[in-house]
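One structure, as structure tokens, below. Some questions next.
Missing here: one protein chain of the complex. Every other protein chain is in place.
Letters A, B, C, D, E, F and G mark the chains in the order given here, with residues in each chain numbered from 1 onward.
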Amino acid sequence: KTSMVNVDVNSAVIEAFQGFQVELDTRNDTYERIVKLSRDITIESKRLIFLLHRVTGSDDRDSILTDAAARMLELRTSKFLPLAKELKGQDPYQFLRAFSPGLQEYIESVTFYHYLADNQLASLDSIQTGLTFTLQDSNGNQNDLPKNLQVKNSAPRKLPDECIGNSDVPPSLKTLSDENKQDIQNRDVASEECLQGQNCTTDKAVAAETFDCESLQTVSVPVPPTEYMLGVADFTGELMKMAINSVGSGDLRTPRIVAEMMRTIHDAFASIGNIPRELRHKLRVLRQSLQKVETACYTMKVRGSEIPSHMLADVFSTAGTG
Amino acid sequence: KTSMVNVDVNSAVIEAFQGFQVELDTRNDTYERIVKLSRDITIESKRLIFLLHRVTGSDDRDSILTDAAARMLELRTSKFLPLAKELKGQDPYQFLRAFSPGLQEYIESVTFYHYLADNQLASLDSIQTGLTFTLQDSNGNQNDLPKNLQVKNSAPRKLPDECIGNSDVPPSLKTLSDENKQDIQNRDVASEECLQGQNCTTDKAVAAETFDCESLQTVSVPVPPTEYMLGVADFTGELMKMAINSVGSGDLRTPRIVAEMMRTIHDAFASIGNIPRELRHKLRVLRQSLQKVETACYTMKVRGSEIPSHMLADVFSTAGTG
Amino acid sequence: MSSTAEIFNNFQDYLNADYDLREEIRAVVRDLEQSAREIQTTLQAIHQPSKSTGYEEICQSALSMFSKVKENYAVLATKIPSNQYYRYNDHWKFVTQRLIYLCALIVYLRDESLVSRETVASMLGVKTNREDGFHIDLDDYLMGVLNLTSELSRLAMNAVTAGDYSRPLRISHFIGELDAGFRLLNLKNDALRKRFDGLKYDVKRCEEVVYDLTIRGLVGREEKAE
Amino acid sequence: MSSTAEIFNNFQDYLNADYDLREEIRAVVRDLEQSAREIQTTLQAIHQPSKSTGYEEICQSALSMFSKVKENYAVLATKIPSNQYYRYNDHWKFVTQRLIYLCALIVYLRDESLVSRETVASMLGVKTNREDGFHIDLDDYLMGVLNLTSELSRLAMNAVTAGDYSRPLRISHFIGELDAGFRLLNLKNDALRKRFDGLKYDVKRCEEVVYDLTIRGLVGREEKAE
Amino acid sequence: MSSTAEIFNNFQDYLNADYDLREEIRAVVRDLEQSAREIQTTLQAIHQPSKSTGYEEICQSALSMFSKVKENYAVLATKIPSNQYYRYNDHWKFVTQRLIYLCALIVYLRDESLVSRETVASMLGVKTNREDGFHIDLDDYLMGVLNLTSELSRLAMNAVTAGDYSRPLRISHFIGELDAGFRLLNLKNDALRKRFDGLKYDVKRCEEVVYDLTIRGLVGREEKAE
Amino acid sequence: MSSTAEIFNNFQDYLNADYDLREEIRAVVRDLEQSAREIQTTLQAIHQPSKSTGYEEICQSALSMFSKVKENYAVLATKIPSNQYYRYNDHWKFVTQRLIYLCALIVYLRDESLVSRETVASMLGVKTNREDGFHIDLDDYLMGVLNLTSELSRLAMNAVTAGDYSRPLRISHFIGELDAGFRLLNLKNDALRKRFDGLKYDVKRCEEVVYDLTIRGLVGREEKAE
Amino acid sequence: MSSTAEIFNNFQDYLNADYDLREEIRAVVRDLEQSAREIQTTLQAIHQPSKSTGYEEICQSALSMFSKVKENYAVLATKIPSNQYYRYNDHWKFVTQRLIYLCALIVYLRDESLVSRETVASMLGVKTNREDGFHIDLDDYLMGVLNLTSELSRLAMNAVTAGDYSRPLRISHFIGELDAGFRLLNLKNDALRKRFDGLKYDVKRCEEVVYDLTIRGLVGREEKAE
Partner (left out) sequence: MSSTAEIFNNFQDYLNADYDLREEIRAVVRDLEQSAREIQTTLQAIHQPSKSTGYEEICQSALSMFSKVKENYAVLATKIPSNQYYRYNDHWKFVTQRLIYLCALIVYLRDESLVSRETVASMLGVKTNREDGFHIDLDDYLMGVLNLTSELSRLAMNAVTAGDYSRPLRISHFIGELDAGFRLLNLKNDALRKRFDGLKYDVKRCEEVVYDLTIRGLVGREEKAE
């Protein structure tokens, strides 16, 4: 060799880079674990959506919804809780691309579930509440090693189930009082966690009593509003499928109701400015979906016009029970 | 409802589809597990390649290679063995897309390692041997449930380490006798497993004695030749980087040797017909890499031409030690 | 011969063998496509209500063309190594889906029931399960069944045109059952999912025909209750 | 107000706030870019061997421009909520890398050593660690350092033109150390990796300059051993 | 100062002026877009068959929003020198097409006739002809009209759903006239031509609605003859 | 002059000739497109049931425009050397397909039969066979015929709107025949095949119209048996 | 005539006029491109060191070809209304940049100075300022100048090949000045900015040539100090 630079492995430069190596590897490992959780969430959320579509034309609507709620709870406990722990103390936006696909699909499924249950949009708050978890340190100490944290979901009655995913309880329980509402743009994750923690304990005073609030820690998977809206936009695609499926099941009422809902969402999206690019594409799809449902409504109207007068009462009475 | 079809949940159709559901879910779950293993393999293989590049300009070449070999063995045991178990009894081509990225990156790293160790291409056979695993059923029975299978790697001396990934032992041990060579296109996984099993036991007769061959099972991750070649093509990119790095370290010999190797591979690829499309793109990259190395050789030649005659001996003597 | 040269020579042999095999597969697939086209053309007669030939006759005629199909699948089966079905799969995927659909159509026209995978396999002369050799892929079977539904929804309408008012009801019931079956499945975002998304329109179309008949009193309530 | 309307109204507020914030960020970033351009132009003088001003003077002049940079980062820091650094990151990523490179260049010119993250942070008036607030991203720091190497390899050549034969050796040694450092890292296939792939050419170029000097006897062997 | 430096010296002013002007244009365009969105949202009510508000009311409400639009165009007009309209054209092209479409929709809803360029110009507060200053480009006018047709074909269906059986006939007639009008034009292979190619789907959709109504006797022959 | 320069010397003439010829072809093709547009516009009248003019009149008027088309093809024929037809083919391929479709439409409207290649050739003033000179390519003929089917399926619907209930049945029968004809052909995976895949939608649409008429008793059984 | 038809009636004239004008522009631009190619070919001789012709002669010969260029710009100027310069701008933008580069090259070869916009304008026979009519856009001028730098960096090398060791130093100095000039400008993220990013490679290449000459003692220190 003519002039090989003999690098001193103990030099300050090398020492610094050894630190960088650890930092980069740690971050990449975290990223990879989050990607895997996100993939699992995507798969289960898709399956949930399939399950929810079985409601159309089924006699067993309630048991399907109950089943779905149980699986959502399980999904939150088994996948979102580990995800929340990964994100604890991190800037969630640093890993957003890693969990965004799963989160959006989950929002889509939750929104669909809530529409079936309540006939309305699940709010961002309620979804965020479902993804906020209260943990108890087994020693009552602050200790952020995940293995020492225990989900108190398994302890019956001590911590109400709603603390781990309380978005599936009837809507009345979820309504936030006005003073708790915060401007979406101003909230940050910290205050959000706090808010949810309070909700948990104030909504069910009994549960709060048995608890030392100091030993409670909350972790959460934050739901950025844009992710929420992307999930909502996808949800309208499921609405469309449901509407057409309804016609196939002889249910002539659902398409009109769904059209109304979709039109509301469509017009709301159309009136929004500064809209992010990813959302803009989905709105084109939404517009197409809406027209499919409108066409179905049109067809039903036109066909319905031919009902001979002597059959009218008969048809309507059966349609009413659908 | 006017005419809702009341589907009989016990109908033959529904019954059949319940079976399909299980079949599809099982397959998709397998696919997903394989994808995750592949991602892990990709990451570790990339890190191995980074590690191997540290050989350039290092005094510590041997310990780096030893380190790399150990990590490759660990990678095979911890990721490829589970992958092989997943693929057991399956048509591997059904899941090829799921593990192809990881496999190719692994081939790239192994090929790079072998080039550094032996100055030649690792053969497909040797790579395949490394991905063929001998398992012992703990009860001595045929039992294909993965949980009952034990890797005998941990049992010292009983089964030589080479059985699990013997591609890193010195080349002399790996040379297959001529009668064992099979036409690449004719081999199938079954005969491959058998062949490897024999190799394992015949190469080290001592090990074979302590063993009941009947209770041995081999599983493997098959390496389709095209995947192998895709890995080899990527490997040439690493060769290029190494050649340029060498110049930076004052090593004037390596670029010429590397150029020779790359030209051989380049010309060999160029002479091949019926080439798969994925490979064709990589050959354009290979051509560019080759030209970069050729340019480096050219520059060294041109600059070398200026050496004053009184310095010639001096320069060459130092260059020789590089 | 240097080892690099050896490696590449082996690879060339591999690629050539692969190329030749694919050419052979393509030739067989071309024959299968020709058969499928002919069977399809024969079965199209079911939509032509003015033709005097009945379904039974049409099916008979279509079935007689399957012997050539079987021969071709037999040839294909000998060409494909047991663990490489999915390596070459793409070549015959499409025509197999089409032939499955044609089997399903014939079986429906005769028995008004869903053809099983076993029956399809025996009609095409292949295995039902992967383990046993050249087989029918589940996805292809499902795709074939989905193609059946759109043909049947078309038939429901043309049956009315031909004056047959009870068939649409039976078709509607059958497609409804299929729809319920498919809704049990968790499909990935692939071709199958996309095709399944279209199924709801077939269901809807049948429902509309039944509706048209019902409001005109062309079917009795008892028939629907069946 | 219906709840859907409420939901969308909130979302509009959110988007508007986001838009306004991004506009403000863009304005600050524009100022930072202007500063970076001016500092860069000042530092370009190191390549002009005919200019009589020394490195020290050039660095001094460049450093004086950093007070405005600090002010701008201070403004930026107040605008970005603590856990949303990576949400808006893209806006200042590029200019920050450039400013880090300029810090690194100044520090090298003065001390011939690698600027630490802490020093960069204090030169820009930001935090070193994420936990403490608006900070320097590791990737951006590394990118800035990589940009330094190409500038230094250019400087090695221009130093020779200006008759300074010892500097290239020191630069070559320094870049060699950086190269060894970077090779410790496991980079993903991203912008950093791509830029790192170019580092080897900088190393090579310096080596060539040293070679040119060596064969002409323009540097003593002892200097290299240093 | 070298002559090169001299030449460059006043370029920056020019570039800054251009940059600033574009920023100002963007701000106005953003306001126009906001207005367009509000008008559009208001007009969407025509598709809500359940809403009790009539077209007249809806149009009235939409029209009241145009005063702000006019103001913005007035601002824009003062900013753009007459010989640079086409230099900055791209900024407002899209929103102008959208506003033209909204004008056309309102005029159609009120008079069931095609809005003229003059009317559009007066609704937006700009000139009709290029010579007179800030104007509406013919291409933009035609694009706006083409956007009208798809909205009307949607309205035709939703009107039926709402029980209005005569409107679709009038819409179909109107779109047919537009189609004939556009056919006369020899459009280049540009955005306009591409959009025109989509018009035939609107024509067809309306024809289908008319067909559906006719075959069910929901419209009389005399209505169609009108 | 070097031999290289010599070799290049007369290439420019060749390239210029090619360029000029293409310009001339483009000019003729532009005229053909204009004619096609006019003929198409004229024929659109068949869908407007309120117009008093009958098909015969419309066809007559369309036919009179073919003399200009013939002239243009004659010009084209003189420009294209027989062995370079396929070299420049792409320029007129599209407009020729469109004109063939227009010929096919006129012939159908008059005779309710499929136009033959010979008739098309004589209408356009070109040869039927390649050997005889400037001719109609079979692919273009088939493509033109396929374009006819979608126009006819639209006509079937509009005929009902105009109160003509028997025409849809005849159209449905005709399109069924075309479908059977195309099914016989083993098309490659090209534009033609893709377009043929669209034919089934036209068949279905016609069947739907016939269904609509039948279920409402608007056509007698005897008509369908025809 | 319906009011719709009325509205459409005179649009065609407008569209045709636009189409014709574009065709005419294209024809002139084609001539300009031909001239640019010829001038460029003539100037290529500066890189061929064996040719006996000097720069002066080459420039003279190139300059003589500008009369045709001027004529073409004169024609263009008469065709373009002053308020539509930017409407048709895209047609001649590219060739104008190329001609500006050729002007700049000639002026540099003669005077070793940067051509001014005024000089370019007078060489091309157009106006300097927008207000005065058909003019040179500043962007195009800057782009032309940027194209000059890569040609000069090539010339620096070829000059060495031809044994001229002092020219590269002067070129390096000149390009350095241009680099400093462009650095002053705050360019938007457009084509100009992108092209400017390429300038640093030209700077570097010249520096390398100077380095090569210096290390071999082929230029004296005094020359560089100049």
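FYI, a contact is a pair of C-beta atoms (placed from the backbone, for glycine too) under 8 Å apart; a residue touches a chain by one contact, two chains touch by 3 or more.
What you are looking at is a predicted structure, and each value in this text was computed from that prediction instead of being measured.
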On subunit B, residues whose C-beta touches the chain left out of the figure: 260, 263, 266-267, 270-273, 291, 294-295, 297-298, 301-302, 305-306
Hidden partner interface residues of subunit G, rising order: 34, 37, 40-41, 44, 47-50, 154, 157-158, 160-161, 163, 209, 212-213, 216, 218
Missing-partner contacts on subunit F, residue numbers: 2-5, 7-9, 11-12, 14-16, 19, 82-87, 89, 113-114, 116-117, 130-131, 138, 142, 174, 177-178, 180-182, 184-188
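The rule is short, and it goes like this: only the chains that are shown with their structure count from here on.
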Chain located farthest away, centre of subunit G as origin (C-alpha): C
Rounded Å distance, subunit B centre to subunit F centre (Cα mean): 58
Averaged-CA centre spacing for the pair subunit B and subunit A, given as whole angstrom: 41
Contacts with two or more other chains, residues of subunit D listed in rising order: 176, 180, 184-187, 207, 211-212, 216
Shared interface positions of subunit A, touching two or more other chains: 2-3, 5, 7, 28, 57, 249-250, 271-273, 306, 315
Chain pairs that touch, as defined at the top of this document: A-B, A-C, A-D, A-E, B-C, B-D, C-F, D-G, E-F, E-G
